[in-house]
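In this view, the complex is presented without one of its protein chains, the others remaining in place.
Up next is chain A:
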Amino acid sequence: MSNILEANKVVKQYGDYTALNEVSLTVPKGSIYGLLGPNGAGKTSLIRIINQITMPDSGEIILDGEKLNPSHVHSIGYMPEERGLYKTMKVGEQCLYLAQLKGLTKVEAKRELDYWFDRLEIQGWWNKKVQELSKGMAQKVQFVVTVLHKPKLLILDEPFSGFDPVNANLIKDEIIELNKQGTSVIFSTHRMESVEEMCDYIALIHKSNKLIEGKLTDVKKQFRTNNYEVGILSDNIEGLMYDLSQKFTLSQTDFKSLNDELKLEINLGNATPNELLQTLVQRGQVTHFMEKIPSVNDIFIKTVTE
């Protein structure tokens, strides 16, 4: 079984409004899967269905080879976007309670809590009430609660909101560490840089439909424009420009560099990168030559605005 999660033609309607229109997803085991989409696209609806908070109107969810059933709540760790803790309850008691709701015994929960509190260096918080903690501190506790029962699948909705950069990094490292140990992660976010950095698979949901899904590199290939960024020092700029415009489409561009060179963005058309290089080398000193890979952000904006 190579997929931790499969969604088959999931439909969810609220009254006349269709939140999910036959959405199918495949999340490979051991992946970090980015679920992207603008606000109101249907991400949260889908995540709630996976967590069995709501039921799909039609379609099915397969978790680790089995049709989704109530016992699966123990295999999933979910950190919702709208999250919180009981304000007047003590941190330790609260974690024990939430862990037991996830199927752990009190002893197991205590052991796991000791491990995580040690690891995140928050041992001193056990008897504090949540209302005494800062927002960032509460988020750490929230994270512990989410991963305490060693879920097979971790679903994180905007996991980094509310964290300062130091703690965000800490949590990011913990997520990557858990992933290395075999936990599959689905995370839904608007922060494209973290998607770029962490995800190996992405899916894009827009207006209740899934538009893109696949391995991040494959998706990027699909959106490849064959544009190259070029920097060149040349005595004969006019000649160079003439040569290039015969074969390629050009535009001026800008990137950071130490030289005062000519900076161009060149579309290869049907030519190969080597043909471009040959043209360039004849006319001057090449200081920069790079394929312009579309960022997730570009893909997101391009798909959503189309």
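Everything that follows uses one rule, which is that contacts are C-beta pairs under 8 Å (C-beta built on N, C-alpha and C of every residue); 3 or more make two chains touch, one makes a residue touch a chain; residues count from 1.
One rule holds for everything that comes next: contacts and distances are computed from a predicted model.
Colleague: Among "ABC transporter permease", "Poly (3-hydroxybutyrate) depolymerase protein", "Electron transfer flavoprotein subunit alpha/FixB family protein" or "NADH-quinone oxidoreductase subunit H", find the name that the UniProt record gives to the complex chain excluded from display.
Modeller: Going by its UniProt entry, the chain not pictured is "ABC transporter permease".
Colleague: Where the complex has a chain not shown, which of A:Leu36, A:Leu85 or A:Ile266 is the residue touching it?
Modeller: Touches the omitted chain: A:Leu85.
Colleague: State which residues belonging to chain A touch the missing partner chain.
Modeller: Interface residues of chain A facing the absent chain: 14-15, 48, 51-53, 70, 73, 76, 78-80, 82-89, 97-98, 100-102, 142, 145.
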